[in-house]
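Structure first, then comments.
A single protein chain has been omitted; all remaining protein chains appear in their positions.
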Amino acid sequence: MGTISVRYFARVREQLGKGQELIDSEGIRCVADVWRRVSGAAPSTKVLVAVNQEYAAMDHPVGTGDEVAFFPPVTGG
Amino acid sequence: MGTISVRYFARVREQLGKGQELIDSEGIRCVADVWRRVSGAAPSTKVLVAVNQEYAAMDHPVGTGDEVAFFPPVTGG
Amino acid sequence: MVRVQPHPFDPWMEISVLEHHHPEWSGKFGATAVFVGSLRDFNQGHQVAEMTLEHYAGMTERHLEKVSCEAMSRWNILDPLIIHRYGRLTPAEPIVLVAVWSAHRDAAFLACRYIIDELKTRAPFWKREETDAGRRWVAPE
Partner (left out) sequence: MVRVQPHPFDPWMEISVLEHHHPEWSGKFGATAVFVGSLRDFNQGHQVAEMTLEHYAGMTERHLEKVSCEAMSRWNILDPLIIHRYGRLTPAEPIVLVAVWSAHRDAAFLACRYIIDELKTRAPFWKREETDAGRRWVAPE
(Lines give C-alpha, C1' and ligand atoms only; values in the text may rest on other atoms or scores of the structure.)
Protein backbone atom coordinates (compact mmCIF):
# COMPACT_ATOMS: atom_id res chain seq x y z
CA MET A 1 0.00 0.00 0.00
CA GLY A 2 1.40 3.42 -0.96
CA THR A 3 0.62 7.06 -0.52
CA ILE A 4 -0.05 10.08 -2.68
CA SER A 5 1.16 13.53 -1.62
CA VAL A 6 -1.54 16.18 -2.00
CA ARG A 7 -0.93 19.94 -1.82
CA TYR A 8 -3.26 22.93 -1.67
CA PHE A 9 -2.56 26.58 -2.45
CA ALA A 10 -4.12 30.00 -1.91
CA ARG A 11 -7.93 30.07 -1.64
CA VAL A 12 -8.20 26.29 -2.07
CA ARG A 13 -5.78 25.84 0.84
CA GLU A 14 -7.87 28.22 2.96
CA GLN A 15 -11.18 26.59 1.97
CA LEU A 16 -10.00 23.05 2.72
CA GLY A 17 -8.15 24.26 5.83
CA LYS A 18 -4.97 22.32 5.02
CA GLY A 19 -1.74 22.93 3.10
CA GLN A 20 -0.70 19.38 2.36
CA GLU A 21 -1.31 15.79 3.38
CA LEU A 22 -0.55 12.19 2.44
CA ILE A 23 -3.45 10.02 1.36
CA ASP A 24 -3.70 6.29 0.86
CA SER A 25 -3.47 5.44 -2.87
CA GLU A 26 -5.93 2.55 -2.45
CA GLY A 27 -8.92 3.16 -4.75
CA ILE A 28 -7.34 6.19 -6.48
CA ARG A 29 -7.23 6.01 -10.29
CA CYS A 30 -7.15 9.64 -11.36
CA VAL A 31 -7.07 13.24 -10.12
CA ALA A 32 -10.85 13.39 -9.76
CA ASP A 33 -10.71 10.49 -7.27
CA VAL A 34 -8.16 12.42 -5.20
CA TRP A 35 -10.29 15.58 -5.27
CA ARG A 36 -13.44 13.71 -4.15
CA ARG A 37 -11.53 12.07 -1.31
CA VAL A 38 -9.88 15.27 0.03
CA SER A 39 -12.74 17.75 -0.54
CA GLY A 40 -15.83 15.56 -0.38
CA ALA A 41 -17.05 17.50 -3.43
CA ALA A 42 -17.44 16.94 -7.15
CA PRO A 43 -14.64 18.15 -9.47
CA SER A 44 -14.87 21.89 -10.12
CA THR A 45 -13.66 23.71 -13.22
CA LYS A 46 -12.57 26.54 -10.90
CA VAL A 47 -9.87 24.36 -9.35
CA LEU A 48 -6.65 23.88 -11.31
CA VAL A 49 -4.57 20.73 -11.01
CA ALA A 50 -0.91 19.81 -11.24
CA VAL A 51 0.44 16.26 -11.14
CA ASN A 52 4.14 16.04 -10.31
CA GLN A 53 4.37 19.82 -10.82
CA GLU A 54 2.94 19.83 -14.36
CA TYR A 55 -0.55 21.08 -15.23
CA ALA A 56 -2.97 18.17 -15.64
CA ALA A 57 -6.67 17.50 -16.14
CA MET A 58 -9.08 15.91 -13.62
CA ASP A 59 -8.94 12.64 -15.57
CA HIS A 60 -5.14 12.41 -15.39
CA PRO A 61 -4.08 9.01 -13.93
CA VAL A 62 -2.56 9.12 -10.44
CA GLY A 63 -0.86 6.44 -8.34
CA THR A 64 1.50 5.72 -5.46
CA GLY A 65 4.34 8.25 -5.15
CA ASP A 66 2.72 10.97 -7.20
CA GLU A 67 2.37 14.59 -6.03
CA VAL A 68 -1.01 16.15 -6.78
CA ALA A 69 -1.75 19.85 -6.25
CA PHE A 70 -5.02 21.82 -6.29
CA PHE A 71 -5.14 25.59 -6.61
CA PRO A 72 -7.16 28.53 -7.99
CA PRO A 73 -6.30 30.46 -11.20
CA VAL A 74 -2.85 32.02 -10.85
CA THR A 75 -2.18 35.74 -10.35
CA GLY A 76 1.60 36.19 -10.53
CA GLY A 77 3.70 38.66 -12.49
CA MET B 1 15.90 90.71 -50.50
CA GLY B 2 16.25 87.85 -48.01
CA THR B 3 17.93 84.53 -47.63
CA ILE B 4 16.93 80.93 -47.00
CA SER B 5 19.13 78.63 -44.90
CA VAL B 6 19.65 75.25 -46.54
CA ARG B 7 21.11 72.20 -44.79
CA TYR B 8 22.27 68.80 -46.04
CA PHE B 9 22.82 65.58 -44.13
CA ALA B 10 24.49 62.21 -44.57
CA ARG B 11 24.74 60.92 -48.15
CA VAL B 12 23.01 64.01 -49.55
CA ARG B 13 25.62 66.18 -47.80
CA GLU B 14 28.41 64.05 -49.29
CA GLN B 15 26.90 64.03 -52.79
CA LEU B 16 26.39 67.79 -52.88
CA GLY B 17 29.73 68.37 -51.17
CA LYS B 18 28.32 70.89 -48.70
CA GLY B 19 26.79 70.86 -45.22
CA GLN B 20 24.85 74.12 -45.29
CA GLU B 21 24.56 77.39 -47.14
CA LEU B 22 22.45 80.53 -47.44
CA ILE B 23 20.67 81.12 -50.73
CA ASP B 24 18.91 84.18 -52.09
CA SER B 25 15.14 83.80 -51.66
CA GLU B 26 14.50 85.64 -54.96
CA GLY B 27 12.52 83.33 -57.27
CA ILE B 28 11.96 80.65 -54.62
CA ARG B 29 8.32 79.62 -54.09
CA CYS B 30 8.57 76.10 -52.70
CA VAL B 31 10.98 73.35 -51.64
CA ALA B 32 11.32 72.04 -55.19
CA ASP B 33 12.66 75.44 -56.29
CA VAL B 34 15.29 75.27 -53.56
CA TRP B 35 16.29 71.75 -54.55
CA ARG B 36 16.68 72.66 -58.24
CA ARG B 37 18.79 75.67 -57.32
CA VAL B 38 21.17 73.86 -54.94
CA SER B 39 21.46 70.51 -56.74
CA GLY B 40 20.84 71.42 -60.35
CA ALA B 41 18.63 68.32 -60.50
CA ALA B 42 14.92 67.48 -60.57
CA PRO B 43 13.21 66.64 -57.26
CA SER B 44 13.86 63.04 -56.20
CA THR B 45 11.62 60.85 -54.09
CA LYS B 46 14.77 59.46 -52.45
CA VAL B 47 15.49 62.80 -50.82
CA LEU B 48 13.52 63.71 -47.70
CA VAL B 49 12.73 67.29 -46.79
CA ALA B 50 12.24 69.29 -43.61
CA VAL B 51 11.12 72.92 -43.49
CA ASN B 52 11.87 74.65 -40.20
CA GLN B 53 12.70 71.24 -38.70
CA GLU B 54 9.36 69.60 -39.58
CA TYR B 55 8.95 67.02 -42.35
CA ALA B 56 7.53 68.62 -45.51
CA ALA B 57 6.80 67.77 -49.14
CA MET B 58 8.59 69.16 -52.21
CA ASP B 59 5.63 71.48 -52.89
CA HIS B 60 5.76 73.04 -49.41
CA PRO B 61 5.96 76.88 -49.69
CA VAL B 62 9.29 78.43 -48.68
CA GLY B 63 10.36 82.06 -48.23
CA THR B 64 12.83 84.41 -46.61
CA GLY B 65 14.02 83.27 -43.17
CA ASP B 66 13.02 79.63 -43.56
CA GLU B 67 15.36 76.71 -42.86
CA VAL B 68 15.15 73.92 -45.43
CA ALA B 69 16.93 70.57 -45.02
CA PHE B 70 17.53 67.69 -47.46
CA PHE B 71 18.53 64.22 -46.34
CA PRO B 72 18.24 60.49 -47.12
CA PRO B 73 15.92 58.05 -45.28
CA VAL B 74 16.81 57.97 -41.59
CA THR B 75 18.57 55.09 -39.82
CA GLY B 76 18.61 55.93 -36.10
CA GLY B 77 17.64 53.84 -33.09
CA MET C 1 18.47 32.43 -15.96
CA VAL C 2 15.53 31.95 -13.61
CA ARG C 3 15.40 33.03 -9.97
CA VAL C 4 12.47 32.87 -7.54
CA GLN C 5 13.30 34.56 -4.25
CA PRO C 6 11.77 36.05 -1.09
CA HIS C 7 14.14 39.04 -0.81
CA PRO C 8 13.84 42.35 -2.68
CA PHE C 9 15.90 42.98 -5.82
CA ASP C 10 16.93 45.96 -7.93
CA PRO C 11 16.04 45.05 -11.53
CA TRP C 12 18.45 47.56 -13.12
CA MET C 13 21.34 46.38 -10.97
CA GLU C 14 20.51 42.74 -11.79
CA ILE C 15 20.64 43.47 -15.53
CA SER C 16 23.94 45.35 -15.16
CA VAL C 17 25.50 42.52 -13.19
CA LEU C 18 24.32 39.88 -15.66
CA GLU C 19 25.71 41.83 -18.63
CA HIS C 20 29.05 42.19 -16.84
CA HIS C 21 29.11 38.45 -16.17
CA HIS C 22 28.66 37.73 -19.89
CA PRO C 23 31.58 39.51 -21.59
CA GLU C 24 31.10 37.06 -24.49
CA TRP C 25 27.71 38.73 -25.19
CA SER C 26 29.41 42.10 -25.72
CA GLY C 27 28.71 43.42 -29.23
CA LYS C 28 26.60 40.33 -30.08
CA PHE C 29 23.18 41.76 -29.26
CA GLY C 30 21.65 44.93 -30.69
CA ALA C 31 18.37 44.92 -28.79
CA THR C 32 17.40 44.48 -25.15
CA ALA C 33 13.73 44.41 -24.12
CA VAL C 34 12.87 44.52 -20.44
CA PHE C 35 9.68 44.31 -18.42
CA VAL C 36 9.44 45.06 -14.71
CA GLY C 37 6.21 44.50 -12.78
CA SER C 38 6.03 46.31 -9.44
CA LEU C 39 3.50 46.65 -6.64
CA ARG C 40 1.14 49.61 -6.92
CA ASP C 41 -0.25 51.22 -3.78
CA PHE C 42 -3.76 51.25 -5.31
CA ASN C 43 -5.62 48.38 -6.98
CA GLN C 44 -9.23 47.68 -7.97
CA GLY C 45 -10.58 50.61 -5.95
CA HIS C 46 -8.56 50.22 -2.76
CA GLN C 47 -5.33 51.37 -1.12
CA VAL C 48 -2.88 48.49 -0.88
CA ALA C 49 -0.76 48.40 2.29
CA GLU C 50 1.12 45.20 1.49
CA MET C 51 0.93 42.03 -0.56
CA THR C 52 1.84 38.43 0.07
CA LEU C 53 2.80 36.27 -2.90
CA GLU C 54 2.17 32.59 -2.33
CA HIS C 55 3.84 30.19 -4.76
CA TYR C 56 4.26 26.49 -5.47
CA ALA C 57 7.99 26.06 -4.84
CA GLY C 58 9.52 23.72 -7.38
CA MET C 59 6.72 23.89 -9.91
CA THR C 60 7.29 27.65 -10.25
CA GLU C 61 10.94 27.24 -11.22
CA ARG C 62 10.12 24.35 -13.59
CA HIS C 63 7.45 26.40 -15.27
CA LEU C 64 9.64 29.49 -15.69
CA GLU C 65 12.54 27.41 -17.06
CA LYS C 66 10.14 25.85 -19.55
CA VAL C 67 8.79 29.24 -20.69
CA SER C 68 12.36 30.46 -21.04
CA CYS C 69 13.27 27.47 -23.24
CA GLU C 70 10.13 27.93 -25.33
CA ALA C 71 11.04 31.58 -25.95
CA MET C 72 14.60 30.59 -26.95
CA SER C 73 13.24 28.00 -29.37
CA ARG C 74 10.78 30.45 -30.97
CA TRP C 75 13.02 33.51 -31.30
CA ASN C 76 16.71 34.12 -31.88
CA ILE C 77 17.51 35.40 -28.40
CA LEU C 78 20.15 34.94 -25.71
CA ASP C 79 19.24 33.24 -22.40
CA PRO C 80 16.56 35.47 -20.83
CA LEU C 81 16.74 36.71 -17.24
CA ILE C 82 13.60 36.05 -15.17
CA ILE C 83 13.41 37.03 -11.50
CA HIS C 84 10.20 36.72 -9.44
CA ARG C 85 9.58 37.57 -5.79
CA TYR C 86 7.49 35.61 -3.34
CA GLY C 87 6.49 36.29 0.27
CA ARG C 88 5.66 39.72 1.69
CA LEU C 89 6.03 42.85 -0.47
CA THR C 90 5.36 46.53 0.17
CA PRO C 91 4.21 49.04 -2.48
CA ALA C 92 6.73 50.16 -5.12
CA GLU C 93 8.79 46.98 -4.77
CA PRO C 94 9.58 45.09 -7.99
CA ILE C 95 7.67 41.80 -8.24
CA VAL C 96 9.00 40.43 -11.52
CA LEU C 97 11.76 41.16 -14.02
CA VAL C 98 11.97 39.77 -17.57
CA ALA C 99 14.97 40.79 -19.69
CA VAL C 100 15.63 39.53 -23.22
CA TRP C 101 18.70 40.15 -25.38
CA SER C 102 18.65 39.66 -29.16
CA ALA C 103 20.27 40.75 -32.40
CA HIS C 104 17.03 42.46 -33.44
CA ARG C 105 14.33 44.41 -31.67
CA ASP C 106 11.37 42.45 -32.98
CA ALA C 107 12.59 39.19 -31.42
CA ALA C 108 13.49 40.97 -28.17
CA PHE C 109 10.05 42.61 -27.80
CA LEU C 110 8.06 39.53 -28.83
CA ALA C 111 9.98 37.14 -26.57
CA CYS C 112 9.79 39.52 -23.59
CA ARG C 113 6.05 39.91 -24.03
CA TYR C 114 5.58 36.16 -24.51
CA ILE C 115 7.45 35.35 -21.31
CA ILE C 116 5.58 37.82 -19.10
CA ASP C 117 2.21 36.80 -20.57
CA GLU C 118 2.93 33.09 -20.06
CA LEU C 119 4.18 33.80 -16.55
CA LYS C 120 1.06 35.78 -15.65
CA THR C 121 -1.38 33.19 -16.95
CA ARG C 122 0.41 29.94 -15.98
CA ALA C 123 3.13 30.33 -13.32
CA PRO C 124 1.80 29.13 -9.94
CA PHE C 125 1.80 32.38 -7.94
CA TRP C 126 -1.12 33.84 -5.99
CA LYS C 127 -1.36 37.42 -4.75
CA ARG C 128 -3.10 38.30 -1.51
CA GLU C 129 -3.45 41.99 -0.71
CA GLU C 130 -3.87 43.82 2.58
CA THR C 131 -6.05 46.80 1.66
CA ASP C 132 -7.99 49.53 3.48
CA ALA C 133 -10.99 47.20 2.98
CA GLY C 134 -9.25 44.16 4.45
CA ARG C 135 -7.43 41.11 3.18
CA ARG C 136 -8.31 39.73 -0.27
CA TRP C 137 -7.03 37.39 -2.96
CA VAL C 138 -6.34 39.28 -6.17
CA ALA C 139 -8.71 38.29 -9.01
CA PRO C 140 -7.10 36.84 -12.16
CA GLU C 141 -6.91 39.18 -15.18
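The chains carry the letters A, B and C, assigned in the order they are written, with residues numbered from 1 in each.
The rule is simple: a residue touches a chain if its C-beta (ideal position, glycine included) is under 8 Å from a C-beta of that chain, and two chains touch if they have at least 3 such contacts.
Given the structure is predicted, the values throughout are model-derived calculations rather than measurements.
S.K.: Omitted chain: which shown chains does it touch?
M.R.: B, C
S.K.: Write down which of C:G37, C:P80 or C:P124 is the residue touching the left-out chain.
M.R.: Only one listed residue reaches the unshown chain, and that is C:G37.
S.K.: Taking the full complex into account, what residues of chain C touch the chain not shown?
M.R.: That gives, for chain C, the contact residues 10-13, 15-16, 26-42, 91-92, 103, 105, 108-109, 113, 116.
S.K.: Touching residues of chain B against the unshown chain: what are they?
M.R.: Against the left-out chain, chain B lists 7, 9-11, 50, 53-55, 69, 71-77.
Convention: only the chains that are shown with their structure count from here on.
S.K.: For chain A versus chain C, what separation do you get between their C-alpha means, in angstrom?
M.R.: The computed centroid separation for chain A versus chain C comes out at 27 Å.
S.K.: Taking each chain's centre as the mean of its CA atoms, how far is chain B from chain C in angstrom?
M.R.: It comes to 49 Å between the two C-alpha centres.
S.K.: Please tell me the distance, in whole Å, between the geometric centres of chain A and chain B computed from their C-alpha atoms.
M.R.: Between these chains, centre-to-centre, one finds 72 Å.
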